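Data block below; observations after.
A protein chain is absent from this complex, but the other protein chains hold their places.
So, subunit A:
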Amino acid sequence: MKFETPATTNPIDALKIVGKPFGRIDGPLKTTGKAPYAYERHDVVSNPAYGYVVGSAIAKGRIARIDLAAAKAAPGVRAIVTADNAGQLGKGERNTAKLLGGPEIEHYHQAIALVVADTFEQARAAAELLRVDYTKAEGAFDLAAVKGTGEPRPLFGGPADTALGDFSSAFAAAPVQLDATYTTPDQAHAMMEPHASIAAWDGDKLTLWTSNQMIAWGVTDIAKTLGIAKENVRLVSPFVGGGFGGKLFVRSDALLAALGARAVGRPVKVALQRPLMFNNTTHRPATIQRIRIGANRDGKITAIGHEEWSGNLPGGRPEGAVSQTRLLYAGANRMTATRLAALDLAEGNAMRAPGEASGMMALEIAIDEMAEKLGIDPIEFRILNDTQNDPERPARPFSQRQLTECFRTGAERFGWSKRDPRPGRVRDGRWMIGIGAAAAFRSNLLVKSAARVRLDRAGIVTVETDMTDIGTGSYTIIAQTAAEMMGVPLEKVVVRLGDSSFPVSSGSGGQFGGNNSTAGVYAACVKLREAIAQKLGFNSAEAEFADGEVRAGNRRVPLAQAAADGGLTAEDGIEYGDLDKKYQQSTFGAHFVEVGVDSATAEIRVRRMLAVCAAGRILNPKTARSQIIGAMTMGVGAALMEELVVDKRAGFFVNHDLAAYEVPVHADIPHQDMIFLDETDPVSSPMKAKGVAELGICGVAAAVANAIYNATGVRVREYPITLDKLLEQMPDVG
């Protein structure tokens, strides 16, 4: 189905099932431990051998010698895979560094061997017996030091640089100016389930039970890396224990499991050891961001400029932190620039809202700083510079944009009017209290997505698509879509996901999964409805599908009857025309945060949070809320603690386990409130929905930062905002 003009009324609009807060249909499987995650596929693979990954001990250089003898002779060892014996390997289109390194080493903990043994413990013990001599090479590990060598690189969805009007002159002429630099550190996805795979070969056919967000990409890249035909690769990933972008791409677990299984002629399972995950896989790259804003005294922005520097391995992508600045606030004279320098740290890549999450961390502090210079309430300043058109291409409207409504609703609910704009004025015992706000912004992406739908004799509707559920609720919203379309209760729908033998979906990433995958299911259901109508002798345009029946006029036939002499199957997908060119499709929100800062220790604790979001039709308010509050939690982590610390001498992330890389725990997260504004966006898809999962993180960290400023009067521009950065400017202890 081609979606080329805005949606009109369709069966989804009945909203009997879509839009209702159903609990996750896969919830009981998860809470009873029955959901089959990749490493525990005892149901499909018996007697696997175990692989243990060995990571490089240096960041850059070569393996001079690798001695496998002792490890090979260790009890239970079946094979050791290295670049020497793995045969010719290619590289996936979406991988920057090789998944199996050697002799060349591109980054710390790059996999250099897989030890395969009968038990996990034997593989682990033998792995320690590998003797590797390296020849180290000089590397670049310090972004600030190499920033000047950065070159323009396009970012996802746009060119490296953009410009409109005459930024320099307008900025120079502006009566009120801000010129500030902000930094965000490297961050880890730190999802619960590590990358994990079981591989089994049947002749030249490979099956990988893995944990992956994008099944079709994975098939292509594994085939390319192994130099085999795509048709010979099957990926199965029905449950994913978190990914946040870290599982968009196949990683070393999958490749090494495949190579190990080939070497030992038996299925092999590999889970990346936690201490390897931070340097072996991808991470959100650090940024340095310079923001300049010029405005008239009345608060109208006349010039806005945002420059980003990030680093990556040669061939990698920039973070893209300027992307929201192209779209968020009005201003006639504008510029953005993206510079990428070469760094020899592990590969930087997508993490929840790549680009915008980092960019909003900086931009939304800058906006507050500017508002203060102007003496305007920071929310009013944002509203004053709100726009309904793409600021860089003013002829192009937003399909929906309720930024102002988000702020107004949130301000009312949060009690913004009670905020004292003078910093450091509010106390609650030993706590200094502050309130901050920030905009949330993330664009909505259109990605084609297909599905197959089958009706059987019992009236059960089965949906198959290679869409993944990474903890987001895909199973549930897909079931709701099919139930609504086919006029059956939710219990009559079976959803099967994450298998490359199913039609190719959007996959999960970039908050595009929810809207696109359900739109694909919608398309397949439209086709199935036609087949059913025809079979039962209805005019498909008139037929109503409801309560397990097909009806028109006063004729009603049970739906299942259409499948009486065998199942009916339909397959289709959604494809998009140019509605995303004609309109800018984005999601909006406003974050509100109250913090307490300990007046003695400068410890920062979040006390209250609220997000108001406008993100198209909300397909399931319960799963969508979970996405938002989870993202708010991650935003608190980004604000207050998350940082992969670079050892600039040896070139690696030092705090590479979950004891040292801190993410928020329950005690860090207070009551979280969230509101969805009523919105449907007929321009986005027949579902009239947009993404929410990444919107929720964008802006949170800046709202926390702004609240800290309001509490203490200390402005910190380097994330994470830890107590040591406040201490010097804290008031004397009484």
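Throughout what follows, a contact is a pair of C-beta atoms (placed from the backbone, for glycine too) under 8 Å apart; a residue touches a chain by one contact, two chains touch by 3 or more; residues count from 1.
Here, contacts and distances are computed from a predicted model.
*Asks:* Given the options "SufD family Fe-S cluster assembly protein", "Tryptophan synthase beta chain", "Transport permease protein" or "Xanthine dehydrogenase family protein subunit M", which would UniProt use as the protein name of the unshown chain?
*Replies:* For the chain missing from the view, the UniProt record says "Xanthine dehydrogenase family protein subunit M".
*Asks:* Can you tell me which of A:D202, A:D678 or A:E728 touches the chain that was removed from the display?
*Replies:* A:E728
*Asks:* Taking the entire complex into account, which one of A:I63, A:A437, A:M641 or A:I708 touches the absent chain?
*Replies:* With A:I63, A:A437, A:M641 or A:I708 as choices, the missing chain is touched by A:M641.
*Asks:* Which of A:E138, A:D298, A:D420 or A:D657 sits in contact with the chain that's absent?
*Replies:* In the complete complex, the chain left out is touched by residue A:D657.
*Asks:* Check the options A:D386, A:D668 or A:E718 and report the residue that touches the missing chain.
*Replies:* Of the candidates A:D386, A:D668 or A:E718, A:D668 is in touch with the missing chain.
*Asks:* Would you write out the residues of subunit A that touch the absent chain, in ascending order?
*Replies:* 57-58, 75, 121, 124-125, 128, 275, 430, 598-603, 605, 640-641, 645, 647, 649-650, 654-657, 659-660, 662, 664-668, 720, 722-724, 727-728, 730, 733-734
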